[in-house]
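Yeah, one chain of the complex is gone here, protein chain that is, but the others are all in their spots.
Chain IDs A, B and C follow the sequence of writing; residue 1 opens each chain.
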Amino acid sequence: MNETLCDLRGVDKSFGENRVLKQLSLSLPAGSVTVLMGANGAGKSTLVKILSGVHARDGGSITLMGREFAPASPSEAIRAGVVTVHQNINDGVIPDLDVASNLLIDRLAEPGYGFFLKRRQNYAEAERIASQMGLALNVRQPVAELGVADRQLIAIARAMAHDPRLLILDEPTSSLSASEAERLFLLIERLSAKGVAVLYISHRMSDIRRIATRIVSMRDGEISGLFEGDTLDYEGAVNAMLGQRMSDAVISIPAPGKRVLEISGLQLIEGARPFDFNLAENEVVAVTGLLGSGKSAFAQSLFGLDQPVSGRIRIDGQDYRVRTPQAAIARGVFMSAKDRANNAVVADFDITRNMTLPFLSRYAKLSFVSRAKERRTANDMIEALSIVCQGESDSIGTLSGGNQQKVMLARWLAEECRLLLLDEPFQGVDIRARRDIGRKIRETAKNRGTLVFVSELDEALEVADRIIVMSEHSVAAEFRNENVDLNEILTAVTGAVPPAGAARTAHA
Amino acid sequence: MDLAIRYGFLALLVGLVVFFSVFANGFAGPRSAVFIFQSVAITGILALGVTCTLVVGGFDLSIGSVATSSMMLAAYMMVVLEQSAFVAIIACLAMGALIGLINGLLIVKTKVPDLLATLGMMFLLVGLQRIPTEGRSIATGMTLPDGSTAEGSFSPLFLQLGRHRFDFMLDNLLPAPVVFLVVIGLLVWVFLELTRHGRLMYAIGSNERAASLTGTNVNRYKIVAYMISGVLASIGGMLLAARLGRGDIASGTNLLLDAVAAALIGFAVLGAAKPNAFGTSMGALFVGILLQGLTMMNAPYYTQDFIKGLVLVIALVFTFSLSARKSGGH
Amino acid sequence: MDLAIRYGFLALLVGLVVFFSVFANGFAGPRSAVFIFQSVAITGILALGVTCTLVVGGFDLSIGSVATSSMMLAAYMMVVLEQSAFVAIIACLAMGALIGLINGLLIVKTKVPDLLATLGMMFLLVGLQRIPTEGRSIATGMTLPDGSTAEGSFSPLFLQLGRHRFDFMLDNLLPAPVVFLVVIGLLVWVFLELTRHGRLMYAIGSNERAASLTGTNVNRYKIVAYMISGVLASIGGMLLAARLGRGDIASGTNLLLDAVAAALIGFAVLGAAKPNAFGTSMGALFVGILLQGLTMMNAPYYTQDFIKGLVLVIALVFTFSLSARKSGGH
Partner (left out) sequence: ADMPAPLDKPGDVKIALVRYLSTGDFFQAYLSGVEKQAAALGVDLRVLDSRQDAALQADMVDQAIALGVDGIIIQHGLTESMKEAAQRAVDAGIKVVAFDVDVQNPAVPQIEQSDYLLGKLALEQAIEDNGTEWKAGYVYVPGIAPLDRRHVAWEEVKKANPGIEEVAQIGTLDNPIANSNANQARSVLQANPDISVFFAPYDEFAKGVKIAVDEAGMSQDIKIYSADVSTADISAMREPDSAWAATVATNPAVVGEVSVRALAIMLTGGDPGKQVVVPPTLITQTFLVDNDIKNMEELSAKMPQFAHADVAMTDWMPLPDR
């Protein structure tokens, strides 16, 4: 079962001056799940893009099933059996088409499909693919109406249904919570049992532990470690990828300061149970819960994007009711939104301009922006969050996914505020950077309240003093991050869940 | 409210028809209906071409000039070069396809933004079509730049393309261009809605990168879209030539704007909020009905523009504000 | 290659100037330079307006008709209503701002797509501007619809807007419209490139949602962009009125197309690949130089269109294919 399916020898790739892949060699055996680990900007996605026909390599050779493989376009790669789920979720779905078309788009693109659409057959096939993935979606619904998690699941479902020989998943779980991820893992196992080679990229140790049969560590465009065998050396892999040991995160809960946020009887949507919540200065609280449990709805209602049905919010003792982000920011409430590609990244701008966007007036006199001043801030933040780039005037699109995420966080950390809301701040961020950012968040938390909305429990444990669990758009449980019983939290997260997908369809 | 979004525009259309039938003498009746169709046939065909480019997220500003070039070419082939109708038609279709191909290649290969590429093509064609005759219109007996006289003439067969009338309910009721419009409209509709190619073209228009990453040959479809647009525009130009019986340099100036208007109005039909063949046809019809009705009510030409604009704006506000309210939120 | 991308277009511009200086009698010299500027002043000012709407990701198809409406309004105010130049100017500016506001509100509040909203506005204005005079041009002594005679006349002060010449190097060299163009160009450039408002407008054009989530009042900036566009178009219309000395019935379609061409060519200047004020000005200048040079070489008008298109396409292919190759990929 373990013959080599795909073999890379001395692959090189540069973007201008930046040498991203350096003489990289790697082989992917059939029937195994190779996890590729590497810090942000190590070159993982670049490797993926070469395999999937998006970029052409500068040098080296690749063979697929013994034959030379140099796909000139994604469609060539797909036809050769290399199917990819890309890191950027927006690259995976077509918003104006319905779910069924999205699930079948690669088949429509195949010459053998025939001229006319087979509507009924398509819907049936789409239902089948969706149910295999456990997707309880109306396949006639336009994807534009779905959230980021569903979009990710659609892209994954399509790839898995394609009968790939080599399946590449670039951070497929970045927007998924535990139960969806588990369904994904079961499917991956089934495919790999059928002899499919899987290349899996992730920063989540829990995923890696669960799924990996081999681990390849990558650092600065080179392979820095290969771990195989019955018992995998996870710690070794991490060290190989970082080039150093990583210390454990230790949370010491500081004394909370004065109360910042007071919430009473907040009802997020019609039919949800109202809840109370308080937050003090110097407190970092993680909000977790399943997909669609209302985390984002909670964050958005604090940022003026959604209007809660009823309830009272006070900030520093004063009534707080805002209708626009602008008004929220004016009251000292900042939010870093999830789904950075849609909600945060300004693709035409460089790093500096992206960072200073919300507080541009601070860098402007009489409306004239001081480039020097904003560059200084940008450079400070690049250093503080160790953003991998050539310089502060790099176009944001040339950064790796994780580094883009750091820029989006830097945007909001550059200024003092009363209440900081971070929705999925660690999406695509590598473990060390996550730790660094977590530390940074905690260090600067003294004069504000901080709410971090994460769907992964590890992330919550690493950053928070308190963890609250949401379910059905209400608070279901609360834990202090001291000697917590993981199982207890997990039960709280999953225990109150309605059957999979019910929450989603309820609001569709 | 869903109903209002889906059928609001069509209701408006019906309302207009009823209004004019009551107040405009001679508006109701099959002849008048055919006349309206006839008056929008050429614009409608061009608008269907633009629709195809809009579907792949592009825009074709060159259609008006492709149509007039095709008109001039048809006339040149028959009147100056004394070729048959068949040769003239083939030449026009080939030219339309070629221009579409060039537009497509410019956009796809050299990455020139579509508005720019087709705008450049527009200027280029506007000049080019006048060079062979040094800016003169082409008609039998015209003097050529070299001093000789053009002896050829439009073949009767070719003229029938624009002038033949089929019997339909009444004798001699249905003009050939209307038949062309209906057939082309149906073909484009079927192509866009019912075939996999149409679906992939919509996919490209919605998210080009994702479509490409899932194996769609984005470049090829884009080029095809511009070629369809070019060919349809050249058909429109031939119909124009057949109706006029000459290559007239002054005709066809409004084709571009009217076709674009029809295609854009199509967004509002059935709440599609995207380019679609049915909507485009309705959009063309809408403008035709409005102008015909106003003419029958003896409104001066400048009030017609005003009312066209006003009704357009009101219809759009109505449709889009409703569908915006429906999709709700921010 | 970077150099070619950045300076390719400007090199082409310089090349044109050298070419015409050698081959076109009377092309070189300050007077010639000045009237080239003068010939592009109005288009250029309109193009700067479109640029602002392009920056926020919109498009203003109504500028041509706003300009002609403003021309008619200025003439109407002075000739028919016998108002002063000052009142006429204020009225025109207010009209431009109002139309921009309506365009903006249509797009922002009722979510009508920009092309559609401004196209509707275009038709509406083309009709509207003709209603007060029933389609006649406005000139002193004209007969009004009610049979009386218009006694007012263009105030000399107003005419100076289009005709005054400042001394600059030579006596009476620099016409007022050129000064307007340069000043407005500078203002728009400063606004877009150096102020935070310009920065936010670019952010909106690139990712509207991200801009909104960072606290930008997206709607307000969009409306402002359309208002700038409307006001600049109305200034262009006033300069036109001052130059022509009457309110001339014209659709403004060519003004629109030329302004759009200039703004889009601007994408290619300095490798910006996005709307920008400097590029727009260079684009306008480019078209002006080309046309004036060709006219001086006695090229017939249809070859001018052809060459304009050809040079446009070649310049675009050159710039965009280079920058596409630079950014890599296949």
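The criterion applied here is as follows: a contact is a pair of C-beta atoms (placed from the backbone, for glycine too) under 8 Å apart; a residue touches a chain by one contact, two chains touch by 3 or more.
In this text the structure is predicted, and so the values were computed from the model without any measurement.
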{"item": "Visible chains that the absent chain touches, using the contact criterion stated earlier", "value": "B, C"}
{"item": "Touch criterion as defined above, residue of C:Leu240, C:Val260, C:Ala273 or C:Val317 at the omitted chain", "value": "C:Leu240"}
{"item": "Touching the absent chain when the full complex is considered, from C:Ser32, C:Ser70, C:Asn207 or C:Ser234", "value": "C:Ser32"}
{"item": "Touch list for subunit B against the chain that is not drawn", "value": "25-26, 29, 31-32, 35, 38-39, 42, 130, 134-137, 139, 154, 162-163, 240, 243-246, 248-251, 253-254, 295, 298, 300-301, 304"}
{"item": "Subunit C, residues in touch with the chain not shown (by the definition above)", "value": "24-27, 31-32, 35, 38-39, 42, 68, 71, 134-137, 139-143, 149, 163, 172, 175, 240, 243-246, 248-255, 291-293, 295-298, 300-301"}
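By our rule, only the chains that are shown with their structure count from here on.
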{"item": "Between subunit C and subunit A, distance of the C-alpha-averaged centres to the nearest whole Å", "value": "45"}
{"item": "Centre-of-Cα separation between subunit C and subunit B, whole angstrom", "value": "28"}
{"item": "Subunit B, residues touching no fewer than two other chains", "value": "330"}
{"item": "Set of subunit A residues in contact with two or more other chains", "value": "54, 73, 305"}
{"item": "Residues of subunit A that touch subunit C when the two form their complex", "value": "15, 54-56, 72-73, 305, 324-326, 328-330, 335, 337, 342-349, 353, 357-358, 360-361, 363-364, 367-369, 411"}
{"item": "Complex contacts: residues of subunit B adjacent to subunit A", "value": "194-200, 202-203, 205-207, 209-217, 274, 329-330"}
{"item": "Subunit C contact footprint on subunit B (complex, rising order)", "value": "106, 109-113, 115-117, 119-128, 130-131, 134-135, 253, 257, 260-261, 264-265, 267, 300-310, 312-313, 316-317, 320-321, 323-324, 330"}
